[in-house]
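Left out: one protein chain. Kept in place: all the others.
Then we have chain A:
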Amino acid sequence: MPELSKMRKPDVKIVILGDMNVGKTSLLHRYTERKFKDTVSTVGGAFFLKQWGPYNISIWDTAGREQFHGLGSMYCRGAAAVILTYDVTSWQSLAELEERFLSLTDTANHDCIYAVVGNKADLTEPQARLVTERDGLTEDPGVGGGELTGEPRVPSACPTPPASPVSLSRVSVNKQVSREDAAALYGRILRYKGLEESDCLPADKMCFETSAKTGYNVDALFETLFDMVLPSILRKRTEGEGSPTVDLEDCRGPGKRARACC
């Protein structure tokens, strides 16, 4: 982390939520340090400041453990975007998002953007194993990409069984969550927020499958979101201070990027 980043004031906040062991820290780590390394279970939370053009974006990595669950809504307060992360090999991790984590986002901004991200795609998708970055290749491609590599989860007391048959994908070890499931969850999130789907960003743009291990889709995820939260920064700046000074940068931002929800 560049030393100076600690001194700057963030303009906007992005929060990564999700059950334990889905790879939240690894995702952030892959994006910020361009490598995949063993991480320990996150305690409390951590954050990283990213310079994006003239803006500082703070990315909060939260702890997935039940123990720290209470802190989640505080992290989400004032967030401009929330990354809801699950593990593509675990149906349970997707279910947890809806059951436990969705309510934490109540404190986020009213125009908050939601992204549903299935991590560990390298375990199920052949194209996610082909890596762009060298360091990913040096590792054994067969072993799991989780922060604490556990045994493949068994779909435990799962209320609704996976809609997509596992056998469909030839390569996959045990893909339990299909893209359609994630898109359906995205739709339910919007309904939970009381938003019309037609007013919001479409599900195919906001659902990602990534691999922190190989770097697959990770940059795309973060950078898409950064671009999407820019209007939120501008709005915050103009509202925030009723200063008579004209902000010359205002005229640049809007219109350039896709509009946010509502």
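Everything that follows uses one rule, which is that contacts are C-beta pairs under 8 Å (C-beta built on N, C-alpha and C of every residue); 3 or more make two chains touch, one makes a residue touch a chain; residues count from 1.
Rule of thumb we're sticking to: contacts and distances are computed from a predicted model.
**Q** Select, from "CNH domain-containing protein", "DNA-directed RNA polymerase RpoA/D/Rpb3-type domain-containing protein", "Elongator complex protein 4" or "ATP-dependent DNA helicase II subunit 1", the UniProt-recorded name of the complex's unshown chain.
**A** UniProt lists the chain left out of the view as "CNH domain-containing protein".
**Q** Could you tell me which of A:Tyr55, A:Tyr75 or A:Tyr114 touches the chain that is not displayed?
**A** A:Tyr75
**Q** May I ask which residue of A:Gln67, A:Ser103, A:Gln127 or A:Thr238 touches the chain that does not appear here?
**A** A:Gln67
**Q** What chain A residues would touch the chain not displayed?
**A** Chain A touches the missing chain through residues 1, 3-4, 6-7, 10, 13, 43-47, 60, 63, 65, 67-68, 70-71, 73-75, 77-78, 107.
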